[in-house]
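Dropping a structure here in structure tokens format, bear with me for questions.
Missing here is one protein chain; the remaining ones are kept as they sit in the complex.
Right, chain A next:
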Amino acid sequence: MNKDFTITAFTENHIGLLNRITSVFTRRHLNIESLNASESQIPGIHRFTIVLNTTEEMVKKLVLQLEKQVEVIKAIYHTDEETVFQEITLFKISVEKAAEDNLVERLIRDKNARILSVEQDFMIVEKTGHKVENDDLLEFLKPYGLIDYVKSGRVSLIKMDEELKDLKKLIKEAKQAEYKQSLN
């Protein structure tokens, strides 16, 4: 059965690694729902957050094939229940249209969105939440002068980070070994 999985991969920060990571999915003809790359809490280590709709059997294989890449330190996967996650959508809305109907303003408040900036002809509204919530607001706004919008990828944190203890230990050990080598 297909469902959403979030893969978190900790990697070196090297040119081309994104390519190597995505090719693990491309090879299997899988579509990545969203991908986010950022620094991690460990200096010099990158963190990829990849969302994928697939089976658990498949995601298990993918995680191992990701970890097989020389510069991937650790790759793990979680279900939505095991993580706290958010996505952002930015909306560009016609000021004129919004003014015609104060429903828009109410909607923004009710849906926990906020206005980031108001220009002469348009304003920018930000909504952070789960994809369904953001998409819900999108549908509402469509008839009210929606000019443009953009969605971010998912960022997510793992509720239980037992697995990450390993990772930190691993890096600490490697650093120590490296340091020892540099002494002799």
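Simple rule for what comes next: contacts are C-beta pairs under 8 Å (C-beta built on N, C-alpha and C of every residue); 3 or more make two chains touch, one makes a residue touch a chain; residues count from 1.
By definition in this document, contacts and distances are computed from a predicted model.
Matching "Septum site-determining protein MinD", "2Fe-2S iron-sulfur cluster binding domain protein", "Amino acid ABC transporter permease" or "Acetolactate synthase" against the UniProt entry of the left-out chain gives the name "Acetolactate synthase". From the set A:R27, A:R109, A:K142 or A:K169, the residue in touch with the chain omitted from the display is A:R27, counting the whole complex. Summary of contacts with the chain left out: across A:K60, A:R109 or A:K142, the touching residue is A:K60. Although one chain is not displayed, its contacts with chain A can still be listed: residues 11-12, 15-16, 19-20, 23, 26-27, 44, 60-61, 64-65, 67-68, 70-73, 170-171, 174-175, 177-178, 181.
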